[in-house]
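One protein chain omitted, others in place.
== chain A ==
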Amino acid sequence: MHEWALAEAVVAAAVKAAKREHLDTITAIHVKLGELQQIEHEILEFALKEILAQEEPLLRSARIEFQLEKASFKCRNCQKEWTFDDADLSPEEAESIHFIPEIAHVYMRCIACSSPDFEVIHGRGIWLVSLQGVRSDGPKT
């Protein structure tokens, strides 16, 4: 499961941010998952919990909150906007996008003018939105 690699990245980023903010404990991690990457949030949550339990006392009791963000696209050629639901992808194409979301530009086209020159406006991939934690001089978010 390639979600494990992303979970490790989230933990590394959370630890770095916690140290920067002098947090003694992290109580919650808020992660945004972009629809385009099609991350299985149950798998990611499992991986996060496993990694936290094994490796990081700082985050061991952290609550993990997920926010799913719908993917949307805008054509640079004709300005048409569309969503991932409109994309007509084979399972193999969708899987390739799952690993590298930019592969969307290989397999997806503007639904109006067929241009590959489009922008992913929302919902590309994984994002660490916020941390909630406690430090010796009081709560810190």
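We take it that contacts are C-beta pairs under 8 Å (C-beta built on N, C-alpha and C of every residue); 3 or more make two chains touch, one makes a residue touch a chain; residues count from 1.
As a working rule, contacts and distances are computed from a predicted model.
Peer 1: Identify the UniProt protein name of the omitted chain, choosing among "ATP-binding protein", "ABC-2 type transport system permease protein", "3-isopropylmalate dehydratase large subunit" or "Cytochrome c oxidase subunit 3".
Peer 2: Of "ATP-binding protein", "ABC-2 type transport system permease protein", "3-isopropylmalate dehydratase large subunit" or "Cytochrome c oxidase subunit 3", the absent chain's UniProt record names it "ATP-binding protein".
Peer 1: For chain A, which residues lie in contact with the unshown chain of the complex?
Peer 2: 1-2, 4-6, 8-10, 12-14, 16-17, 96, 99-103, 105-107, 116-117, 124-129
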